[in-house]
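Note that one protein chain of the assembly has been removed; the remaining protein chains are unaltered in position.
We call the chains A, B, C, D, E, F and G, going by the order they appear; numbering starts again at 1 in every chain.
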Amino acid sequence: MSVSEMFITLQGVLTADQDIREEIRKVVQTLEQTAREILTLLQGVHQGAGFQDIPKKCLKAREHFGAVKTQLASLKTKFPADQYYRFHEHWRFVLQRLVFLAAFVVYLETETLVTREAVTEILGIEADRERGFHLDIEDYLSGILTLASELSRLAVNSVTAGDYSRPLRISTFINELDSGFRLLNLKNDSLRKRYDGLKYDVKKIEEVVYDLSIRGLSKEAASDAGGEK
Amino acid sequence: MSVSEMFITLQGVLTADQDIREEIRKVVQTLEQTAREILTLLQGVHQGAGFQDIPKKCLKAREHFGAVKTQLASLKTKFPADQYYRFHEHWRFVLQRLVFLAAFVVYLETETLVTREAVTEILGIEADRERGFHLDIEDYLSGILTLASELSRLAVNSVTAGDYSRPLRISTFINELDSGFRLLNLKNDSLRKRYDGLKYDVKKIEEVVYDLSIRGLSKEAASDAGGEK
Amino acid sequence: MSVSEMFITLQGVLTADQDIREEIRKVVQTLEQTAREILTLLQGVHQGAGFQDIPKKCLKAREHFGAVKTQLASLKTKFPADQYYRFHEHWRFVLQRLVFLAAFVVYLETETLVTREAVTEILGIEADRERGFHLDIEDYLSGILTLASELSRLAVNSVTAGDYSRPLRISTFINELDSGFRLLNLKNDSLRKRYDGLKYDVKKIEEVVYDLSIRGLSKEAASDAGGEK
Amino acid sequence: MSVSEMFITLQGVLTADQDIREEIRKVVQTLEQTAREILTLLQGVHQGAGFQDIPKKCLKAREHFGAVKTQLASLKTKFPADQYYRFHEHWRFVLQRLVFLAAFVVYLETETLVTREAVTEILGIEADRERGFHLDIEDYLSGILTLASELSRLAVNSVTAGDYSRPLRISTFINELDSGFRLLNLKNDSLRKRYDGLKYDVKKIEEVVYDLSIRGLSKEAASDAGGEK
Amino acid sequence: MSVSEMFITLQGVLTADQDIREEIRKVVQTLEQTAREILTLLQGVHQGAGFQDIPKKCLKAREHFGAVKTQLASLKTKFPADQYYRFHEHWRFVLQRLVFLAAFVVYLETETLVTREAVTEILGIEADRERGFHLDIEDYLSGILTLASELSRLAVNSVTAGDYSRPLRISTFINELDSGFRLLNLKNDSLRKRYDGLKYDVKKIEEVVYDLSIRGLSKEAASDAGGEK
Amino acid sequence: MSVSEMFITLQGVLTADQDIREEIRKVVQTLEQTAREILTLLQGVHQGAGFQDIPKKCLKAREHFGAVKTQLASLKTKFPADQYYRFHEHWRFVLQRLVFLAAFVVYLETETLVTREAVTEILGIEADRERGFHLDIEDYLSGILTLASELSRLAVNSVTAGDYSRPLRISTFINELDSGFRLLNLKNDSLRKRYDGLKYDVKKIEEVVYDLSIRGLSKEAASDAGGEK
Amino acid sequence: GQRKDEKDNVNSSSSLMVSFKSFQLELDTRHDKYERLVKLSRDITIESKRTIFLLHRITSDPNGEEILNESEAKLEAVRQKIKQVAQELIGEDMYQFHRAISPGLQEYVEAVSFQYFIKTRSLISVKEINKQLIFTMEDKEEETNTPSSNPYDKQLCTWSLKVTPVDYLLGVADLTGELMRMCINSVGNGDIDTPFELSQFLRQIYDGFSYIGNTGPYEVSKKLYTLKQSLAKVENACYTLKVRGSEIPKHMLADVFSTKAEMIDREEGLS
Partner (left out) sequence: GQRKDEKDNVNSSSSLMVSFKSFQLELDTRHDKYERLVKLSRDITIESKRTIFLLHRITSDPNGEEILNESEAKLEAVRQKIKQVAQELIGEDMYQFHRAISPGLQEYVEAVSFQYFIKTRSLISVKEINKQLIFTMEDKEEETNTPSSNPYDKQLCTWSLKVTPVDYLLGVADLTGELMRMCINSVGNGDIDTPFELSQFLRQIYDGFSYIGNTGPYEVSKKLYTLKQSLAKVENACYTLKVRGSEIPKHMLADVFSTKAEMIDREEGLS
């Protein structure tokens, strides 16, 4: 085989690779668009009026996740299953964002932490690497950390909206999350850095609870909550 | 499953990953050591006296590649086969270097360009991604570009050592390589950058050939070569 | 001695150095693990229920410091005693964290500032540089500043837990600490920066005390405290 | 001991440390001044006229090294012997520079590589860490790499000054140095980076030798050299 | 004049410059020390017991300003009078701090804003650039901003100490200051950033005043104040 | 219009913009491909055998420029005519390359410098900004500088191929070009950097001419050239 | 050296030299224009910034109307500068000089949208901004100054400059910083309505920016973080207002404030 024949073959391989990346990029763009729409939808909960609508907003978000599923299903057809990590960078960011959004919806619905398995179900992907397009553990954790910071904002805005019991519940949840993360021995730089931000969220919520407590509003909240639940 | 149980499970996954990376790093270190030994061996060809010994040096290098094979065989046992690209960065650099060394040996032996298949054989790895631990095409090309730069140096030192025909042959070879690369549509940043360096190697060798030619030494070389071969 | 003999000797020295660093890294990792465990233990005091258990938590923490001692004892065997500052960066971070944890335990037990000597005793290292593996003064101060920030958080959470006297005591303590630091003429950049954070802790606690005071809760606290102590 | 007494004691320690650093900085400044003077002196060899004066320049440089010895002797009195690495950063740069200058003088005098022992003798410091103020191996290597780059410049300017034999000798020397460095397994980032520069020096000198060789000037040089030596 | 003579002259100029800076740094250090002492002294007013002693503390601080005057008098002898801004950075920070301290003393004494002229008198420097070592307007303003933030803290601590009238007076004062600052067009520099902080001080004090008024404590305060003054 | 409607409109504008860019990128890719083919074709002139075929190679290149015209015609339909500079960066690089290739063809055909007007004709675009898709002057100049560097290479290879007259003609041509460029006041941008390279091309050709003249080959060349033309 | 002379034969009137002389002229003209635009842009920036400072005085100043008028005059002066920019760009592709003028235009967007918010409590659109940047040739002097060179003089007596959507977005992103400052100011001044209005408005802008997300250019995405911080500051301010307001029944508030105002008045009388 002459040198130029060799290079023609090589170019074939390179072209195939570039085509794959191009395809992936396109799907990722639609995913980002959907993710942005879900985000805009859920950000409505911070508005004073938004607090009543939470269940409706969650339902709508669930519908959007249907589109996400389809798009992710399409994504996984774009490349050989065993090359997940070759193209990982392309979808990493949007996947973390989707984890956050799914976790936010689940929290709003049930006030619990979505498990990795549950997220993958919502997204229509695999929980297990061996079984196909899956969710990398660091991407899952990264999405969860975004949730923590969103909840600290929610705690603040709940109070503004006159809901004094929610911050107490968020505080308990975040504390549990913080303990969970402390069990991890994080090496990864970017995840580690994001985790360092968690302690500010914890502190912020503690201060909200403090403000309620010193004004006797947490008791009021507790009795309310007692009635509600 | 409680949050803390969930995180204990997650930590298990993270630990396993870190252990793999540690194992990989160790093997890569021994590979680097072997690569350095082969390099030292082959560097000898630039020395005046080294030109006679080329065949002997090549034989010795071939022996070292035996060790490389064993080490690469060990490397591929360290991680699941379908996660090649997850850990790619760890061995990428040393693999490019080994490609260069193999290509250099083959060039010194036969004055031809080693094919991707031939390199993988020398290194004891797969030519085909589907079949296991393989050689990424960009790593192959990167190694070849290192060869080009080494050959431009060899052309210079050949003249110093009084061998006027080798630069002419190197010139032909590099020109072919350059044409080959021009067939490629390179997107990849680092490879593209390295390829831009190739034109300096081409120019350098053209200048050596010019120097020989204007002094009538290339004719001398041609007749020598005629006699030699 | 030929150049190559010289370099072989030099390589021996370099290798020895790298081996030491590897050994140190391993011990430091176990130290970090233990530190994380102590931290998790002590974090419990911020929780509502945790306030009763403080003495028990401190006892448990003290047990963990036994493990720390052993690990630090192992660390000091890994390198020549007079090269402490050569490898300082490796353990600097974890040592500062251990100082904080020891200081936190001591504060919880006795509401006093742990002295440098007392910390070294808890950690099983030397107070005096001349006598061996010691505690650098800047690392000690750095750990103390972490304590200040933890205590400002504790003041907030004490109020939430209905303990109105603790914030007053913390306020006095932090003020003393602040005066102490003001005696120092800090040059060191990172320490200086961290010290600048102290004034936020002071302010935070002053605001807590203010909140108690304006609501007449501090009087209540004072009479409580009178009864308690 | 009250908190404020504690901090007064601590301030004492900090002040002592700052005073030491101040003292060290002063001595290092004078060392830098002397180093700059030696440098200016030796840079004269690149001037066309400077080639005859090399022995005289070396003698003068040797005198300056007397001053260096005194200054280094003073430096080591400024801090406790076992805290070399605590203050290492202060003199690291100038020491590397002095190694280079000493190595340059020795090369100009005898065309050999100064050993680590010989450098320490010229500088009046210890070869052996255990015995006191010594020369860190990485600083020694760093200085030697500077020498290589200076010699490649010298090779160029030798030709300009009409000395065709010196480049050949420099070439041999640099090649030996390069082989030496290839024996090292460099981890250290900054040293590794500087070492990567060595290959440009090697190439540059090979090209000079090539230029001489193709014009038959290296033969001329050889016969000259034969007569000279 | 030869090139090398020119550079020797330039080097002389640079050395002279550095000597000046060294001298300045030394004086600035003593200034910083004195400033720290005044600060420690005045910090006492935040403590509960400190409120009675304010006049005494002010007198003591005034004594310290005598030392400041002497040190500043020494400072201005260290460099040519018309090159104030050449070395400005060296004393900028400490001068801002001294402005703050002087402004704090004056406020504590008379509850008025110290004028630029009055500050310069306290510090023994000029009000007018043309007349010598003066106070840059931005440094004056910066010091005043520090005062604002200190007063917001004082308002909080006054309440804790049971003084309910002081916050009202501080509120009036800070509001006027705020109106003054709004007249200025600041660049995007450090002064602008510090000025942004003023808004938060104003807000904090507003909150304190609010807290007092809803509890009817401000009425109490007003009648007290009536009696006190 | 509500804020969210406004942002939806803006998003529409941004999307439209990106669609345009995507379209442009696609056409630019085909242009790059064609340019690479022309380059490969013309690179043949550097090879020994290539010198006879120059006219044929030029004809072939001219054919390729037909494709270029079509592609550029397509490019200009992709965006509003008066927003050339909005998307300039996308085609800047390939346009410079095409200018070079056109200039190279013209040089090989007539040994003259292609004018800006002539290039635009070859490329089927406008010479004048007001009239539509045009050639920016800096892109024209940049392409011409690439020609200069290619010609210095051609001079070297001409000698190797035994053509001693071409370097002399190239020398005259490049000298005139150099004089032209000296008239320009360039900013410190990429054009300036590329222009700095011209000096080295001029120098290289000067060296070739020198080599020829000291060997009397330039006389030979002159008489040859006389016969040839 | 003797070789120098040989080079002199580069004929300075050759066609190559003639075209390069024209290139010289073309490049210098372009660079000069660029430079003039940079200077105009700096002027626009400074005056816009000063307008913003002026507008911040409204929250503490009783003469709001007066300040608005003054700001209008200032913005009109800025528009006169933009008119000069537009004049320079007549017949040009404005994107060729966009880098020179973009900073100034962004700052103008910030100032004009801040004023608009204060007046209308809503967001000015890019259309409305651009409507104000259509200029007509009123000044007769200018017209007579350049009668021949400018082909647009007679045919079109108006010309305009369009702020690009991206410049608009970047200006609005910076606006949010000013809104945050205004919010904190309001709280400090005891104005309890404005902060809630501002938080509502800022949230809308924030939602808008997150809807755009990273589809815009990098500079836009880069501002998201600061925007988020500004929003957090405003939300925290509202939170504080709410929390402290919780300690007293709503209907008492007015009372409290009037009492407090009284207090302060008395206080001031004393001092």
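Criterion: a residue touches a chain if its C-beta (ideal position, glycine included) is under 8 Å from a C-beta of that chain, and two chains touch if they have at least 3 such contacts.
Since the model is a prediction, treat every value here as computed from it, not as a measurement.
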{"item": "Missing-chain contacts mapped onto subunit E", "value": "1-4, 6-8, 10-11, 13-15, 18, 82-86, 88, 113, 115-116, 129-130, 137-138, 141, 175-177, 179-181, 183-187"}
{"item": "Absent-chain interface as seen on subunit F, which is shown", "value": "111, 165, 168-169, 171-172, 175, 178-179, 182-186, 196, 199-200, 202-203, 205-207, 209-211, 213-214, 218-219, 221-222, 225-226, 229"}
{"item": "Residues of subunit D in contact with the chain not shown", "value": "32-33, 36-37, 39-40, 43, 46-47, 153, 156-157, 159-160, 162, 208, 211-212, 215, 217"}
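Throughout what follows, only the chains that are shown with their structure count from here on.
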{"item": "Touching groups left behind when subunit A is ignored (all other chains fixed)", "value": "one piece"}
{"item": "Chains contacting each of subunit B and subunit G, listed by label", "value": "A, F"}
{"item": "Pair sharing more residue contacts (C-beta pairs) when E-G is set against C-E", "value": "E-G"}
{"item": "Per Cα centroids, the chain farthest from subunit A", "value": "D"}
{"item": "CA centroid of subunit D to CA centroid of subunit G, Å", "value": "56"}
{"item": "Subunit B and subunit C: spacing of chain centres that average the CA atoms, whole Å", "value": "51"}
{"item": "Interchain centroid distance [CA atoms averaged], subunit D/subunit F, Å", "value": "48"}
{"item": "Residue numbers of subunit E (touch at least two other chains)", "value": "211"}
{"item": "Touching two or more other chains - residues of subunit G", "value": "207, 211, 215, 247"}
{"item": "Touching chain combinations (by label order)", "value": "A-B, A-C, A-G, B-D, B-F, C-D, C-E, E-G, F-G"}
